[in-house]
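Note that one protein chain is taken out, while the other chains of the complex remain in position.
For reference, chains read A and B in written order, and residue numbers begin at 1 within each chain.
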Amino acid sequence: MEPLTSNKSNSYLTFKLGEEQYAAHVDKVLNILEMSKLTHVPKAPEYMKGVMNLRGAVLPVIDARIKFGMEPTEYTSNTCIVVLDVDMDGDSVHVGAIVDSVQAVIEIKTEQILPLPTLGSRYKAEYIIGMAKLDERFIIILNMDAVFSADEITKLKIGADTTPIADELAAEETSAETATGEKTE
Amino acid sequence: MSKTILIVDDSESIREIIKFTLEAEGYNVLVGVDGKDALKFLDGQTIDLIITDLHMPEMDGIEFIKNVRANGNYTRIPILFLTTESQVAKKMEAKEAGATGWIIKPFVPAKLIAAINKVIR
Partner (left out) sequence: MDDFRTKFIEEATELIEKMEDALLKLEQAPDDENLIQLVFRVMHTLKGNSSMFGFEQIEKFTHNLENIYDMVRNQQLELSEEIINTTLACVDHLKNMLDESNYEDSDFMTTHNGLMAKILYIANPDANSMSNAGSPQPDAAGQNPTSSDEQATFYILFDPNDSIFANGTNPLYLLDELAELGQIKAYAHFNRLPEFEAYNTDLCYTYWEIFLSTDKEIDEINEVFIFVESDCKLDIQKISDVNILHNSKFIEEIEHIISTKNDVGIANALQLASRSTSQVKHAKAEVVKKERINTRDKNASSIRVSSDKLDSLMNLVSELVITQARLSLFDSQHDIHGLTPIVESVQKLSRQLRDLAFGIVLIPIENLITRFQRLVRDLSMELHKDVEFIAEGTDTELDKTIIDNLADPLMHILRNSLDHGIEDTNQRIARGKPAKGTVKFKAYYSGASVIIQISDDGKGMDPDTIREKAIQKGIIAPERKLTKKEIFDLIFLPGFSTATKVTDISGRGVGMDVVRKKIANIQGEVDVDSELGKGTTISIKLPLTLSIIDGLLVNINKTSYVIPLAAIKKIYAIDKDLIYKSFNNLITLDGEQIPFFSLRKEFDLPPSEEQLEQIVMVNFEDNYVGLVVDYVEGEYQAVLKPLGRHYKNNDIFSGATILGNGTVALVMDTNKIIKMFAHINH
């Protein structure tokens, strides 16, 4: 894996949940751990998978799939815990997020980040910073502070629509190809 | 090697001022808060002098002195007791229990040292 701190301001960690690729700014990422034994906390919401010992501190761990309203899956050898430093009402709080797999640290220049397209009204804008297209794949850049400090399941889309966002974006792009193409250059 | 003195008094300020005075004179000081507490020091270690109050909770000074004398390791250790006034009866009682001498409160440090010099050198 590439060092997490290369060119801080433009570096993003990408990870997968199901078919979707997401990115988190590396400033928010403290560590990436293999999936390990969690202590289940009874009576907690389902997405709160439990707590673990992170260098002597108790780290709450959230299953990102459940948190995003997706179907839970079995954990595999690729499953990872991304340790995040999120901002909750001005305080820095550590939380672990279980993701299907961690992909890479990539650079996304600010100008490569596109606002959500016209159908943005169907997304919960507070959770998504924007998207970027890399190697013909769409990556959704998440607002980690908002997603992981909310007390609820943070469905990224409004309603019961479960179409992968990337597919939708791809479809969207075809119709608006010329416009965006000119912008990104 | 400097001498070791055990102070037994339930009053912290008295303990502290005696300790301070004695340490300034170069003595090692052990401190017990009452007779019962002080007994723990009588484990065979070398103690050169005991200074004890008479009025204490748990185990009073007289009882403590008797305990010291009953301990084979300390039959000859000098014991000074602190007394607030020169109550003759109390003094005799303490001496009968095995005390060597006494120090009358209030005392100035010099008087304390003087009393100690009577019993250890």
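Convention: contacts are C-beta pairs under 8 Å (C-beta built on N, C-alpha and C of every residue); 3 or more make two chains touch, one makes a residue touch a chain.
Just so it is clear, the model here is predicted, and its values are computed rather than measured.
Remark: the omitted chain is touched by one listed residue; of B:35, B:61 or B:78 this is B:78.
Of the listed positions B:11, B:28 or B:71, the one in contact with the omitted chain in the full complex is B:11. Across the interface with the omitted chain, subunit A contributes residues 37, 39-44, 48, 51-53, 56-60, 62, 88, 91, 93-95, 149, 151. For subunit B, the residues touching the chain absent from view are 10-14, 16-17, 19-21, 23-25, 55, 57, 69, 75-79, 84, 92, 95, 98-102, 105-107, 109-110, 113, 117-121.
Throughout what follows, only the chains that are shown with their structure count from here on.
Subunit A and subunit B have centres, each the mean of its CA atoms, that are 74 Å apart.
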